[in-house]
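I'd like to ask some things about the structure below.
As you look at this complex, bear in mind that one protein chain is not there, while each of the others sits in place.
When the chains are written out, they are named A, B, C and D in that same order, and each has its own residue count from 1.
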Amino acid sequence: MLGSGLLQGLAVTAKNLVGSFHDPARYTTVEYPEVKEQLPESFRNFPFLVTDNATDPMGALRCVACQICEKECPPQCIYIEKSKDKKPDATGKPQLYPAVFAIDTSVCMSCQICVEVCPFDAIKMDQEFEIATTDRFSALLLNREQLAKPNTYFHQIRPTEAAEVDGRLTAERKAAEEKAKAAAAAKAAAAAAPKPAASAVPTATPAATAPTAPKPAAAATPAVPTPEKPAP
Amino acid sequence: MSAPSENSPSAVRPPSSGADPSAFPGLTSAPGSNIRAVNDPFHGDLLEVSMGPHHPSTHGVFRMMVTLDGEVVVKLKPVFGYLHRNHEKLGENTTYLASMPYTDRLDYLCSMTNNWAYALAVEKLAGQPVPERAEYIRLILAELTRLLNHVCLAGFLLQDCGASGTPLMYAFREREKILDLFESLSGSRMMCNYQRFGGCRIDPSAEWLDRVRALVAGFPRFLDEFERLITGNEIMMARTPGVGCLSPKLAISAGITGPMLRAAGVDYDLRKVDGYGIYPRYKFRVPLGAHGDTYDRYMIRVLEMRESLGLLEQVMKDIPGGPIMDPKAKLRGLRPKAGEAYGRIEGPKGEIGFFLISDGSPNPYRYRVRPPSFVNLTVLEDLCLGHTIADAVIILGSIDIVLGEVDR
Amino acid sequence: MQTPEQIRDRLLARFPGAGVTFVANPGASAQHSLLLAASEARAIAEFLRDDPELALDTCSNVTGVDWPEKEIVETIKKNVPDPAGGPDKVVEEKMKKTQPGCLEVIYHLYSMSRKQGPVVIRLRTGNRTDNVTLPSLTPVWRACDFQEREVYDLFGIVFAGHPDLRRILMWDGFKDHPMRKDYVDPDDFEWEPTPHDDVLERAKEHYPAAPVTAAPTASPTPEGKA
Amino acid sequence: MSATNDAFLETFPVTLRDAATNWLPAPWNWLAQGLIAVVAVLAIFGSLFAILTLVERKALGRVQNRPGPNRTGLPYTARLPWLKFTEGKIFGLGQPMADGIKMLTKEDIVPREADQVLHFIAPVAMLAMSLMTFAVIPFGRNLVPVELDASVLYFFAAGAATELAVFMAGWGSRNKFALLAAMRALAQLISYELPLILSFVPVVMIAGSLSTVGIVAAQSSWHWGFIPHWYVLTPWGFAGFLIFMVSALAESNRSPFDLPEAESELIAGHLTEYSGFKYALFFMAEYLGMTALSGMAVTLFLGGWNAPLPFLQFIPSYVWFAVKLLTLLMGFIWIRATLPRLRMDQLMHLSWKFLVPLCLVNLANTTVWHLTASLPLAVRWLLCAVIIVAPFTLIGRSLTKGVAPRTYRYAE
Partner (left out) sequence: MIAFAVIALLILASASLAMCLRNLVHSVLLLVANWAGIAVFYLWAGAEFVAFAQLLVYVGAVSMLSLFAVLLTRRSFHDLDIIPESVSRATWALLTAGAVAGVLIGTILGSPFGNVTEAAPAVSMRQLGEELAGTHVAGLLVVGIILTVALLGGVVIASKDKEDKS
């Protein structure tokens, strides 16, 4: 019959019109400012630097300014300047730290390659997306202080990934400790036998982290510095 | 020393006089087309209209210089390059890994298939094996991207036909479900940057795979409703059949690939021809059109969606365990031996290929993208001649172009 | 599917005296190619398309490559007779040789009817400056139409016989060819100052410092513009 | 029947008007009543236009699984205690006001090349003609603004002049697109005027009078107590109603026929060069045209202000008219939400080769209906139904010949 196709179409739209009142599958709008949709855990926006000690964010940056992420970043939007002096990091071993660590968020496309290539898990992807500012220049160039966020915040936004990262880090530290203990024991044995033998240079493994002091007990409810919006 | 200064050397006909149809061998004049290029005074002058970069129905910054005789298209010159950012020069100045996020921005609707095509090309160049589980995940993501792209096309085509947004909204409602899956897997809805040379970046959890099974189960119900809304619709039956007929001979000669080629009746699907990934192990059919017109191009995509759903159901049953990434694969310092490789896959829009020449350094010497939309546009003028301007809009919609890929 | 060597032999048999040389591909993909001389390229292409065995009826990909002049250091081992009658010494002499540059176009041909893999053919221009003309294969395969225009636009290779050779991606007024290795990025765009450091320096050159002595309204400060 | 005539609600509008004007001497009395009628029509249908734009956008939204405009609210409503829960956003009711203010404050650009006189008169003429058509539609039992002997003819005479306004708009704005679109619009309006007029001729033949009040009176009684005498329930009436609605869609440039301002092809058709309040006037004229045509459809085919069942007559007549009018308007919106657009030649083809022949057949059908008055109703109904359905399928097949949903083969 001539009009049957049109009638079928009209029936479909009628079903949707009626459906949108009772069937949630047919009413997909989330009215944003009032109702915020729960983002999946792996959602990523601009990166941030992880610090181990919650209270003083600049205290224990995991980043050792090895500049791998600066080389690997596709749009070259990370800018690092190494520090001259060394500062003991969370594990007590004197490490370099980045004097200047700037990410130009007007260029960064949040592709998370820096997170992938960072051997020290020092940089992770943030989930904060309400960061619009009116100033097109300086506000988009995030410096070290604005980027640093505590590990507890990382646990809060990505529980599974954070747990897995921390597990790996502690395992590494334990392995490093045994090696250091074994090296120390070997050194003591060597020292005990031939007194004047040259003192073995403590071969600290160049890799990752040195034996750590007991991990700072996760403070009960560390005052998580809410990621306040940078001053407009 | 730069090239000869003036850019249109005498050897070539001055660009201003458009290509008269005789210069194109194999150009079949469209049915009922009385092409009258000359301004003959009695019939009134031709109307030169620029359906320019800001036109609401050109799917992005694409411009058509259309010469109209009344309503009938007499001449049509596509003009693009508005979104050209020299993707290939970028590829030559960065490492292999750093180009991966840029491939998301080629055909920004199907980032997973772009990633896979680039990863396939580099793996072919460097001879990098890929573990079993990664192949399965890649196939699942590619078929999900095909669903997403074909749903988008159906929505946009109806929008060009004039249906005020309703089919487009239903299509986007389904697309959002697939994008949510991509987001929970790779972290971003459209810019996934998920595949690496030798496997994938993140191992999908069992819960994610269940959500894919749920989506695949629910999709046919939406497809039936969508077909009821559109396919039997008399106005759709009047507007699209017989519009923009593409002959198989011209399609093959013009290098058309993808659903547009199969709508013209040519049986050529890279998943069957090249047999890359694990496609040969599973049974799926390739629908073929008979007339090659806009209606066939639309129906072929709807039938392909059903085939993809069947394929997904088969694949989801036996996903193996094992590593997601080849352990020996080097993430950063990839320096493939000197040589060249051309890898291609069956993207939703057609054959997307990457041609890489390496000279042993971490940066590719030549990084070439073969985009399906760019080549499929070759026949746009042949399809539109003789039709009215309303048809030219639909024909462009049925070719399914994305300007990020056309302009690179 | 015939290997490139077999195809070369058939072509040499078919077109005696045609310049068809085999180019090996050292990479893992082993997609070897055939270098055709520019003169008979069109005839060979039509043969490849019409030959029932090959039936390469579509050209999937046309790529331009720029090979600039290259300094090749050739080490030649020469044994120099030792003046003192000792054993000959093998001396490695480094010979600097400049390999002439050329522009190259690579065509990946496929057969849709016989569903057969890529046959890769290459065409090379004389040099990179004046002799940059190659025969266009668009009359043979319409697929090369837009892609050859792109190679012309980005590399500057002029395709003789192309029905509508114009710039396709860049605007018509653009003079240079951006994909060449020796392309210098023109510096005349109005730089939008962004926080990126080197960008700021470039921007400084373009916005001359406000003349100190001039009246405040002359300085390009925002309120000046109000 | 008469018992319900003087129910309070039924005659309330008339008594109100008489109370306001009876104390005036004769000539002024007539003038005052005319003015009141004009003001009433303007107020009711003006606000109906405003609400209709909102209802259309919300219905379109709901069909597309989204809420439609719900952000603009009315001031101070948040402070009213019983409206507290809407937080001042009362489901977007403020949207028409917001649109109106926006249209008023938008700058009204007149292109330098434009023909100033025509450019200015076009929206005025368009709106005037659309409003004039409301003069003859009977809204209630004796609520007819102007009672004319040939009121149906008057309705279509006023409607025909809108084409002139469309031409003036297209020609006056001196713009290539506008002229192309104006030609399209004229061709469409003229070619759909014929089926529009031919489809109401059977009603006039059976009702025996050209005046709308007469037609409504002819449809007022009931068969066997519960089937109303409405013409839509007769075969020729139903066919006439469908043709009338399709032509009304085309006359008011609504969905499947919105060729002139097809945004995917010409930018905004003959309205390209209009902005600000003149654009709003065109918008208003389109909606009023749509309402007037549905009002006439209700009067001609759906029995005007007659209640569907006898015992429902306690509800005042103008309420029945409003209910039927709103259902027809919902139909317009529903069709706009679903159907794609026809091409120009198919539009012409549909009118000249499908609707006009069907109208002529329908005329013959009506004469058969009239001459077989003696046969029992069921037999008569069947006979006329066959007379109209047979050509419908025959001509219908020629409309969609060679175009059938195709079956597709698979490679392997």
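Criterion: contacts are C-beta pairs under 8 Å (C-beta built on N, C-alpha and C of every residue); 3 or more make two chains touch, one makes a residue touch a chain.
All figures in this text were calculated on a predicted structure; none of them were measured in a lab.
J.: For the chain that's not shown, point to the residue among D:Leu80, D:Val117 or D:Ala411 touching it.
T.: Selected residue, touching the omitted chain: D:Val117.
J.: Pick from D:Ala150, D:Leu360 or D:Leu382: which residue touches the chain that isn't shown?
T.: D:Ala150
J.: Of D:Glu163, D:Asp258, D:Glu273 or D:Glu286, which residue touches the hidden chain?
T.: Selected residue, touching the omitted chain: D:Glu163.
J.: With the full complex in mind, choose from D:Thr53, D:Ser209 or D:Ser275 the residue touching the hidden chain.
T.: Checking the options D:Thr53, D:Ser209 or D:Ser275, the one contacting the hidden chain is D:Ser209.
J.: Contact with the hidden chain only, please: which chain D residues?
T.: 115, 117-118, 148-150, 153-154, 156-158, 160-161, 163-164, 167-168, 171, 174, 186, 190, 193, 208-210
In this section, only the chains that are shown with their structure count from here on.
J.: Any chance you could check whether B-C or B-D wins on number of contacting C-beta pairs?
T.: B-C
J.: How far is the middle of chain A from the middle of chain C, if each middle is the mean of its Cα atoms, in Å?
T.: 42
J.: Calculate how many whole Å lie between the centre of chain C and the centre of chain D, each centre taken as the average of the chain's C-alpha atoms.
T.: That gives a centre separation of 66 Å.
J.: For chain B, which residues are shared contacts with two or more other chains?
T.: 166, 170, 173, 229, 232-237
J.: Give me the residue numbers in chain C that touch at least two other chains, ranges are fine.
T.: none
J.: Write out the stretch or stretches of chain A touching chain D in their complex.
T.: 1-2, 6, 9-10, 12-14, 16-17, 19-21, 26-29, 31
J.: For the complex, give me every residue of chain D touching chain A.
T.: Residue list for chain D touching chain A: 59, 62-67, 70, 334-335, 337-339, 392-393, 396, 399-400.
J.: Give the list of chain D residues in touch with chain B in this complex.
T.: 60, 63-66, 176, 180, 255-256, 258, 262-265, 336-346, 400, 403-406, 408-412
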